[in-house]
Structures are given as C-alpha cells and as structure tokens.
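Data first, discussion second: the structure below is written as structure tokens.
Missing here: one protein chain of the complex. Every other protein chain is in place.
And now, subunit A:
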Amino acid sequence: MKIEVARENFLSNYEVYKYMLDIQRDNNWTFTLAADPDTKPKKRKRTTDSLIDLEIITRDLSGYLVKNNQTQSTDPNTFVKMMQGLNKFELEKIEKLQIVNYLPRSMVTLYALIEECDQRFDEDQCSEMLELISTLFPVDDEEGDDEEGDGEEGEYDEEGMEGVEPAGEDEDDGVEVADELEHEPLYGKVADEDPKEIDE
C-alpha cells in the first residue's frame, strides 16, 4: 500500500455524515439513530458479513454526529455566503473548517476555535463573525429544523453539494469541499438521481 497524498482535502462533518447515510442505504443497514424511514427492508443480495467493520464504524460515527448536532444540512448558497464572509478576515483554512463544523454562537467558543483571536482580530471583527454565523445559520437547533425535514435531506443536498464545488474554487482561501462531481457511482447507480427517487 502506498500513500500517494496524505491530505488531499478536508471534509466537513456534515459531508461525512451524509456519506455515512449513503453507505447505510446502499447496504440496507438500519440503525435506530440514523435510519431512513422510507427504506424497505430488502433481502441482502450480496453477503455483507465481510463488511462488519464498515458497519460498526458507520453506526458509531453516525450516532456520534447526530448526538452532537453535526447533521444540520446546509444550503449551498448559505455556505458560499459564509465563506465569502469569512474570507474578509485572515483565517486559516482549518479555522474556517472548524467554524463551519461548530458554528460558534458565543465569543468564548469563537476564541477557543481561533488561535490568538484577541491578538489577530479586534472585538468588532469577532462580533461580525458571530453575526454572520447567526444570520446565515439561525438558531433553531433546539426547536427542530425549520429549513428541511429529515427525509428531504438527501435529495436536497445531493444536488446542493455539487453546486458548492465550483463556487469554492473561485475563492483561493475557500475551504475545499470534497469533490462531489468526481464521486464514483457506487454499485453502478448514479449518485445524483437515486436519492431523489428513494426519498420521494
């Protein structure tokens, strides 16, 4: 085995979560936390006992991401606006990624995510960042998702994530979201269209 490129791209937690859901759906695994209620239990056509490790990690990781509220889907335009907003400040790529993952709502959290925040940015800039986050991602986490229902997530963002990729490339500092367009279809299915059909 040879590692060609150790770190080609970063992935945000939401993308990984979405991918975990795809894996579960492809393999017809149902876990109580992240189960898609529309999937009918089909007989497994292939023996997937060999994929027990994948099943374990998928289940654990989806459970973790759900528990930590990392599963809020993002409208691609919101994401682009967020990146444009954050690009005004001199932030490292990993700092921007952390902000997208954690969506800090308070100064304390923002200071924790960004190194030497008080030295690099003054208070106005910090509050600007927080305002940007709260306008683009309104706090309705506790009440429930206003933006989309659970079943719609897959369809809504399969297309959405593709839109992010070209936009992200325009900004030099933009976080490189993983390249959805190159995502090889699994098991001969086209990745874009099927989720739509299943969800509807």
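Just a few scattered comments:
To be clear about the criterion, a contact is a pair of C-beta atoms (placed from the backbone, for glycine too) under 8 Å apart; a residue touches a chain by one contact, two chains touch by 3 or more; residues count from 1.
Here is the rule we go by: contacts and distances are computed from a predicted model.
According to UniProt, the chain absent from the figure is "DNA-directed RNA polymerase subunit", selected among "Aspartate aminotransferase", "DNA-directed RNA polymerase subunit", "Tubulin epsilon chain" or "Nucleoporin NUP42".
Against the chain not displayed here, subunit A makes contact via residues 1-13, 16, 19, 23, 46, 48, 50-51, 53-54, 56-58, 60-61, 63-64, 67-68, 94, 98, 101-102, 106, 108-109, 111-113, 115, 178, 182-188.
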